[in-house]
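Got a structure here, written out as structure tokens. Questions coming.
As you look at this complex, bear in mind that one protein chain is not there, while each of the others sits in place.
As written, the chain order gives the labels A, B and C, with residue 1 at the start of each chain.
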Amino acid sequence: MTVGTEFSPQARRQRSWREIDLRAVAPFAALALLLIIGALVNPNFISITNLSNVATRSAFIAIIAVGATFVISAGDLDLSVGSMVAFVASLMILFMNSGAIADPSLMLAAAVALTLIVGSLCGLANGLITTIGRIEPFIATLGTMGIYRGLTTWLSQGGAITVKSAEQQALYRPVYFGSVLGVPVPILVILAVTLVAAFILYRTRYGRHVTAVGSNREVARYSGIGVDRVRMMAFVIQGLCVAIAVLLYVPRLGSTSATTGILWELQAITAVVVGGTALKGGAGRVWGTICGAFILELVGNIMLLSNFISEYLIGAIQGTIIIVAMLVQRSLARRS
Amino acid sequence: MTVGTEFSPQARRQRSWREIDLRAVAPFAALALLLIIGALVNPNFISITNLSNVATRSAFIAIIAVGATFVISAGDLDLSVGSMVAFVASLMILFMNSGAIADPSLMLAAAVALTLIVGSLCGLANGLITTIGRIEPFIATLGTMGIYRGLTTWLSQGGAITVKSAEQQALYRPVYFGSVLGVPVPILVILAVTLVAAFILYRTRYGRHVTAVGSNREVARYSGIGVDRVRMMAFVIQGLCVAIAVLLYVPRLGSTSATTGILWELQAITAVVVGGTALKGGAGRVWGTICGAFILELVGNIMLLSNFISEYLIGAIQGTIIIVAMLVQRSLARRS
Amino acid sequence: MSGVPEGAKAPVLAAERVSKSFGEVQVLFSVDFDVRRGEVHALMGENGAGKSTLVKILSGFEQPTSGRILLDGDPVTMPANGAAEALGVVLIHQEFNLADHLTVSESLFLGREITRFGVLDKRSMKRQTRLILDQLGTSIHEDALISSLTVAEKQMVEIAKAISRDARVIFMDEPTAVLSRQETDILFGQVRRLRAQGTSFVFVSHKLDEVMELTDRVTVLRDGQWVKTAPTSVLDGEAIAQLMVGRELSTLYPAKHEPNVDEEVVLSVERLTTGYVRDASFDLRRGEVLGFSGLIGSGRTELMEAVAGLRPRLAGDVRIRGRSIASSDFRGAAREGLAYMTKDRKGCGLLLGEGMAVNLTLQSIERHVRNGYLDTRSEAQAVDRARRRFDIRVRDENVRAGRMSGGNQQKLLLAKIMELEPGIIIIDEPTRGIDVGTKQQIYHFIAALAREGRSIIVVSSEMTEIIGLCTRVAVMREGRIAGMLEGEDVNEQVIMRYAAGLSKAADEPLAARA
Partner (left out) sequence: QETKTIGVSIPAADHGWTAGVVYHANRVADLLMKEHPGLKVVVKTSPDPASQANALQDLEVQGIDALVILPTDPDPLVNAIKEVKRKGTFVSIVDRAPSSNDNSVRDLYVAGNNPALGEVAGQYIKANTPDAQVVVIRGLPIPIDQQRQDGFDKGIAGSNVKVLDRQFGNWNRDDAFRVMQDYLTKYPKIDVVWCQDDDMAVGVLEAIAEAKRTDIKYIIGGAGSKDMIKKVMDGDKMVPVNVLYPPSMVGTAMELTAAAIYDQVPVHGTYTLDATLITKDNAKNYYFPESPF
């Protein structure tokens, strides 16, 4: 997206088309390439059902990755998101099972609110430890990753936590499986989240500050930006995104376990980087991130639909494809 | 000489002494703290057997982390080391089982040589992809992580790969279980590796260049340093360290599988950061890294020896301890 | 000027019809330039004229788009990335080229470390570093980390690095921009010494008096075109300025405008103490231009950052229009209308990876928020306004700040601060790397601000600037305000005496001499 740069007369726009756009377009080119490969591998691949399955499935990672785009743009990193999903989902289901509120829809609304609050608090905790505690985000969130995962294991006693009331399950199910005008709800949620995120990142003061903090903290400080506040806020946004992902995750299987969300943090970060945001911080590319999440999910999908790859080698081929996708991107970006 | 510039060199020198030393000492302080806690938790903890057990088994992570210190100092990151261990170990055992050389000791020597070569080549592959391919090391090594892991799964056909010949196992066993003058071999290997690494990092031209490259690539390039060569070499060193870890790993369990080394990369990176090396690159602290590896292993050991912690919560407490250790470090370092 | 033997006048290094384009933007147009053995050759021109680019091309850091480079008369392709040092061609970059994690001696020998049997010979590298630093008369410690040095100290390290090379030609891109007169004199001493041994220098500077004093020949560039090369002795400052700007310059400094004694005191600092600065007290009146002078490391920057709330104070009070400002409360001070312009434009001033708009409005983004979202059109207007007002010259509107010429970066930084429309402005080194034409504009700009009733503190190492602009001057020395000069006392001799510790403020005990 180039929203941030199109402030200008014609000459400017032309130039930015060349330089900036090719870089932003690169992930989409890689996506297109994958779609072509997929279509060659299996005719079912390109069917609406399959593509909408893939897009729907990618919702969790995509939404989490949108949050990660903020954290990474601000020059930080959050490794705890995967276990945060498990933790927040556990609390949500436990609350739904607690029967604190009799009316099912009211209960559901309360559970949703609680989830969003818990998610933000988890994010805030990460933010506080990294900024006030001055611990490298990698280590700080590796620590909280252990903490959230441990708490989940403890809450579930190692097993699964399942929504008990069938009525509630039925009420909640459409949030993942339903569709509006033929478009699955999760896809709509991805779109909504991304639009809001793009607006915040490119069109608000806060978004500008995120970029500044991520590209040079000293400059940000000398410009009167509350660096720690901006970073903390990015972690909170990440927490909120995790909570939204949980809101979609719980209705899918109606349950969660200690293994929920394992390695999702790496997938989210990969989506962000494949989407064109640099891990060093600075300019974030929300739309690229979404594209990155699709790419990751598509790669797995193509593997499974193809008939000629040993199941043992899937991991190896997946790795190769990611590297090749990045190479394609780079060479496109260098063309500019 | 001019009058104006007489702010004393003495004052400055003292300042820098303080600053550097306290920061370097901090991880050791955290280690000492843990030793005290451990002694309080369980009287067996402080026994020679236990401590030497802990030190011995920290060998894998410690040695890998020494390599990671180079990569991280040079401003890169290697996420593939865990699966590289599995891959290299598989190849080593397969070679030993191949019976290509009849004489067992000769065979062992050949296997060792092969392991070191394969390790370096794996490292080189990572280095080539990140430098020549210009892909962020996070993504590049996430890709090769999948590749090495996938190849291992394929080699082992989903099962385990085990040293077949009992004779060879017996011959090789002392490399992990033996001791020299009462000191277990792995501890000696840690020491040797660290000494060599410290020498390279602090006493050779190459080490100096690693710091420069990690601190500021442009500056290094303008100083006529072959930046890509230095980075590539750091990945090769990392690969060599992985190979050395494999040389210790194989005699311990005599076997490897597709799950060997999972998450070791995170542990290695944690050890490096807990040891005081910044993830952004620049000054590397090899001794701190070793200390970090001990800290990680000790935390697990204390958990196991204490009998009052629910096993479900171990992950959570481990995470907490790491964060607290870092906080202790930070506050010590800030004292300066 | 010096006794250069006749036969040595052959060019060592020359550029022949060199052109350079970045993408579609051409910045050098068929320029001819040559350096003779044992001469100091000044390269002058407005900001963005292409001086740095030419110098980089001649030292291999950029490759020309067309044209030739001749070394000892033979065409060569300059090896890239500093490898030209092997040919005896060394460049001191306009922007620092030092890595934060290295020490001074490590930086000096980076890329050409001394080893014995493969082991770094730290002792001998330190010894040589000390030797060179002593030659330069600086007390920077050879083991100090680069990150702990001030801007001026870093510049001295860069100079040390260059003269420690066995160079035939040394390019110096604005080496004195951050140096005080004292350091500049030492540097010139070294230049003269090496010139006598046959080393050639190319000296890029905007300081006309230095050029007149040191150099043998002058080349002037304008808008990427060669304008003139002539012996310095046949030119005077005015002539050079005219060649650069292409028009006649009126007086450099505007008329001073002294505020009334009963003008309101807008900023008052009382007994402010930080790690290094002790007991600094001063007042600033409405419409006043107050200068801060002193030697390198005398604590001016630290004092001003503490006043602005960018550094914690250990003791003391800062009041703006009577309202007390808490320690480290940068935003509180900003709300009261105080703005601070850093002199470290690369490290603290500009986001080098972003364009002009983002940088310009970074601190004043509120002005461009409409109904909660950013109005990029209004930002673009602000950019256009700032470019006109500060004469920011770029040939490509979307260029990243890091690729703008040094002087234009400085103007952008100034524009960024002025976007705040502050009532009190602290400017640290306002004209660092700025050409004479623009300098004059900036001086008049400052004077106009003062006339509007704003108050300005100018921290500068350029004595003439302080004297030309300020009605009152504080001289700092070793973390204290050694004297507050007014009226007749604002002249070079008196300021120097205070700065060097030969005169002291009445209430201060005699400082022990080291």
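Everything that follows uses one rule, which is that a residue touches a chain if its C-beta (ideal position, glycine included) is under 8 Å from a C-beta of that chain, and two chains touch if they have at least 3 such contacts.
Source: prediction; values computed, not measured.
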Legend entry - Neighbouring displayed chains - absent chain, whole complex: A, B
Legend entry - Of A:253, A:266 or A:279, the residue in touch with the unshown chain: A:253
Inset, instruction - With the full complex in mind, choose from B:83, B:131 or B:156 the residue touching the hidden chain. - result: B:156
Legend entry - Residue numbers in chain B that touch the chain omitted from display: 42, 44, 47, 49-50, 53, 57, 60, 153, 156-160, 162, 173, 177, 252-263, 297, 300-301, 304-305, 307, 311-312, 314
Legend entry - Touch list for chain A against the chain that is not drawn: 42, 44-45, 47, 49-50, 53, 57, 153, 156-160, 162, 177, 252-253, 255, 257-260, 262, 300-301, 304-305, 311-312, 314
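The rule is simple: only the chains that are shown with their structure count from here on.
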Inset, instruction - Take the average of all CA coordinates in chain B, do the same for chain C, and state the distance between these two points in whole angstrom. - result: 44
Legend entry - Centre-of-Cα separation between chain B and chain A, whole angstrom: 30
Inset, instruction - Over in the complex, which chain A residues touch chain B? Could you list them? - result: 79, 129, 133-136, 138-140, 142-151, 153-154, 157-158, 266, 269-270, 273-274, 278-279, 310, 312-320, 322-323, 326-327, 330
Legend entry - Touching residues on chain C, where the partner in the complex is chain B: 61, 81-83, 85, 93, 97-102, 106, 110-113, 115, 118-120, 137-139, 141, 143-145, 148, 180, 182-183, 186, 294-298, 477-478, 499-502, 513-514
Inset, instruction - Can you check the complex and tell me which residues of chain C touch chain A? - result: 310, 330-331, 334, 340, 342, 347-355, 357-358, 361-363, 365-366, 369, 372-374, 376-377, 379-380, 396-398, 416
